[in-house]
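Missing here is one protein chain; the remaining ones are kept as they sit in the complex.
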Amino acid sequence: MEFLVALMCGVMVAAAVYLMLARNVLRFLFGLILISNAANLLIFASGGLTPESPPLIEYGMDAPPEGVANALPQALVLTAIVIGFGLFAFALVLVYRAYQTMGTLDSDEMRLAEPEDRA
Amino acid sequence: MTSLIVRAATRLLVGLLLLFSIWMLLRGHNEPGGGFIGGLIGATGFILYAVAHGSKAAREALRLDPRSIAVGGLGLALLAGVAGFLPGDGLFAGQWLFIGATETDKGTPLSTILLFDLGVYLVVLGSVLALVFALEEEV
Partner (left out) sequence: MSDLLLPLPILIAFATAILAFFFRSGPEGRWISVAGSVAMLIAAAMLLSQVLTDGIQVAQMGTWAAPFGITLVADTLSAVMVVITGITGLAVAVYATADISPEMEESGYHALFQVLIAGVSGAFLTGDLFNLYVWFEVMLIASFGLLVLGGRRVQMDAGIKYVTLNLISTIMFLSGIGLLYGVTGTLNMADLHQKVQAADPGLVTVIATLFLVGFGIKSAVFPLFFWLPAAYHTPAFSVSAVFAGLLTKVGVYAMMRMFTLVFTQDIGWTHGLMLWVAVATMITGVLGAAAQTDFRRILSFHIVSQIGYMVLGLALLTPLALMGAVFYLVHHIIVKANLFLVSGVANRIAGSTEIDHIGGLYRGAPLLAFLFLVPAFSLAGFPPLSGFWAKYVLVKASLDLELWLVAAAALAVGLMTIYSMTKIWGRAFWKPHPGGTVPSLGSLSASERFFLLSPIAGLAILTVVIGLFPEPFVQVATRAAEELLDPSAYVTAVLGAPVTEVAE
């Protein structure tokens, strides 16, 4: 199971890198979203995958029973997803605004902040 | 965009979504749910409204600036964290108040954790709506 998830991480990263090599900023952004999901999956997998039971503590008990899933990576992934969601929503708005003001999504033509040498 | 079907369905769905979002928020302490998912569902309600009637109408329905909602939520969450400190525990420690508790019944439990969750709900609702409106309005 862990091997499969690891394989999936690899495939996702490969696809993401392919997308990120594109000149189109929107494709780049899609690649970025994909690679961030690969990172989330990586955290999830590195916590160890246990199919047994959810990490819930019975009423009146101090500790969860043996063999429950590790709750920490899940919490970490959840946090990372939430943060990533905010960042990527912002990035999407930014790309959209940039397209409106500059009229292009081609990163080669985005030279406003760093104009070519005049010399 | 504003087909009759969408507008008619919106009238029903918006109320349901908002109610559902609050239910999600409240059940979040012990079961799947919570402020984040609740806030997202609540935002979906307003987004649906914006799709059907335009984001100007959605803004009016919301009454407050979405960014103010988000910042207010942040303040609420912060207050909930500081409240944990007041009785002498660490910051962000949960404090509980059991209303009408008896020997056998816990009564209605109220906690700073709920307050924190409510803050998260508002932050998510406000910031998602602010972003979506920003995307909608510049077309």
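Chains: A and B, in written order; residue numbering restarts at 1 for each.
Definition applied: a residue touches a chain if its C-beta (ideal position, glycine included) is under 8 Å from a C-beta of that chain, and two chains touch if they have at least 3 such contacts.
Just so it is clear, the model here is predicted, and its values are computed rather than measured.
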Interface residues of subunit A (partner: the chain not displayed): 25, 28-29, 32, 35-36, 38-40, 42-48, 72-73, 76, 79-80, 83, 86-88, 90-91, 94-95, 97-98, 101-102, 107, 110-114
Residue ranges of subunit B at the interface with the undisplayed chain: 67-68, 71-72, 74-75, 78, 82, 84-85, 89-94
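As a working rule, only the chains that are shown with their structure count from here on.
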Residue ranges of subunit B touching subunit A (in the complex, touch as defined): 36, 127-128, 131, 134-135, 138
Subunit B-touching residues of subunit A, taken from the complex the two chains share: 82, 86, 89-90, 92-93, 96-97, 100
